[in-house]
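Sharing a structure here in structure tokens format.
In this view, the complex is presented without one of its protein chains, the others remaining in place.
Up next is chain A:
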Amino acid sequence: MGEFKVHRVRFFDYMPAAIRAMAFNRRTERLALARADGALEIFNFADNYFQEKVIPGQDGRAVEALCWVGRRLFSAGLNGEITEYDLENLRPRYTVEAYGGPIWTISGNDQGTLLAVGCEDGTVKMFEVLEDRIQFQRNLDRQKGRIISLCWHPSASLIAIQLGPELLAQSSSEVVVWSIAFLSDHTIISGDSAGKVQIWDGLTGTLARTHLVTKWDVLALSVSQDESSLVAGTSEGTVVQFQFLSSTLDGQNKDWVRTRTFKNHSHDVRALVHTETAVVSGGMDTQLVVRPLLDKVEKNTQESAMRKMAFPHRSLVCCAKKAGLLLFQFPDHLELWRLGESDGHGDLPVKRKPEKLIQLKRKGEDHICCSALSPCGGWLAYSTVTSFRLYRLQNNTISITKVSKLPKDLRSAHQLCFSTDSSRLFASSINSSVVVVALNQPECKYLHTLKPKSGSREPVHLLFASEDGKWLATANTACEVQVYNLDKIKLHCTVPVYGSCPTAIAIHPTSSNLVVVHADQQIFEYSLVQKEYTEWSRRLQKQGLHSLWLERDTPITHVTFNPKHPAHIILHDMFMFCVIDQSLPLPEAKTRLFNQMILRSLPEPMRILHRHAFKMCKTFQNLMCVRLLEDHSLVVVERPLLDIMSQLPAPVRQKRFAT
């Protein structure tokens, strides 16, 4: 099929922040996750664990605890504030000061009427949850130490609180209880810095059982909803499961028995969630791990496979394909790099090394949520939740100029995209709308706002402008895909809504077919001219995708096309990139999907017999980005997980503040 010249890039020093807290909403099956830099992520466990929303962090916002109240999400942190988030506009909705010093824990009752926070000064403060805000209700009696952990009894009439170091002082060493759980039978379970998981009778206040699980700390606890299983996360990176089992054969006299130990982390496990079928854990090593419990899921299915989520499910790299530039997005700065060059043919010594042209630090406290580089390399834009900035670049002289006069409609964006000719900038805005501005030297002018007819309020997370400048495709987290006609400035069509969230979209430069890839790994091709699925797409749906394709556990994050071969679709996930040749037969269920090694070993005439449409390359791993440049060479950005690991602090026991 052909050769590719590949720029293999490993200088993107992407470093995810440690996971601090998690909360799982059993009703919506959404996991909220907070990182050490204050960023929040929402994963949809019902949709292949897709990371559907990201709320960027903010300097000084150290989220220590998260909690769902219905569909509303609250956080509290060491800055002493309680924040509710606007999950439609991906920003904090409001912040309330608790006036109790740093907040260590937050918890809502099962009824969704009250929020309790535990503060540094030893108070537990109750807030009433109102429709549009929360209101301080009362203080519980002040305790002597800081409140590290608290937990509601399911009946909501009682609350278990855990103090700081004073409690449980055994022998001479101070023991801190990091986490507690309160069961409906009034059993209280605690995990402490002495490495013990202790089970207490909440009525008599007596210790019923002690399990020593680690030499270090037990940092997190989570109980399954039916209260039959409990997991504890430790500083050693292990998660220990306990189950409430009968110790005698007649099923009487149940007791908490230590059953399994999982070691999926190298560092502290700081956050844990026990879902119905799995243990979800995260911590210092930044990876989110979903470990299915094999007694709860069907064995040897996709559901029973363990997942490690190391990278965001969206691209942090932007490529100016005409100029050969790469833009790397970090929370607090952007880096602009020029790719190197080689002598052209043969096995390639690097003639010119890659070069970092610009490092642009963001202004303000808010972290960068999206950024874009125009295909010509002449414009650079980024947005935070509160501000938007546009810069003009002169690459020959390496100069950067801020565009000072910006239209007032362009205050913040969830996603940015330049047109192919770099004359337009598209910015997704509130209520699924897209703001279109024209870029003319030296200013930029508001043109119009595109709105979907559905009236959806979910944020647009994918934008794609077609090569010919005629179409703009958008996808939002309500799974809606809209295509606008930019000539007529109106909605052209809405693609039939599919039940899984789109993870990548692209419009073919010549045929104007829209390709949409979803979180469940399905691929659709939709003709914008005929406003229907194409023949190829129908054939693919009829035959079904190969089981190995469907079992991949990272989403396709980018789709592009090869102008040299119009039948080729190029897409990638974290572990492979793939060229789909639409002119070749689709792989059947029994066909070997990964067949590149076999084809390589066969003589040319034989290859034709064994070829199929999916040409998958696993040479490159831990992919952040795969792009095709105008000169038909590929850019592959890798971020080896080992490099991330090597930047983590030494494993074992990270002391948490003043312990």
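Keep this in mind: a residue touches a chain if its C-beta (ideal position, glycine included) is under 8 Å from a C-beta of that chain, and two chains touch if they have at least 3 such contacts; residues count from 1.
As a convention for this text, contacts and distances are computed from a predicted model.
Asks: Considering only the chain that is not displayed, what protein name does its UniProt record carry among "DDB1- and CUL4-associated factor 13", "Nucleolar protein 11", "Phospholipid-transporting ATPase" or "C2 domain-containing protein 5 isoform X16"?
Replies: Result for the unshown chain: "Nucleolar protein 11".
Asks: Touching the hidden chain in the complete assembly: which of A:Val257, A:Ala478, A:Leu548 or A:Ala567 does that?
Replies: Hidden-chain contact among the options goes to A:Val257.
Asks: Among A:Pro354, A:Pro509 or A:Pro566, single out the residue that touches the unshown chain.
Replies: Residue touching the absent chain, from the options given: A:Pro354.
Asks: Residues of chain A in contact with the chain that isn't shown?
Replies: Output for chain A: 1-11, 204-209, 245-249, 252-253, 255, 257, 259, 340, 342, 347-348, 350, 353-354, 579, 596, 599-600, 607, 611, 615, 617, 619.
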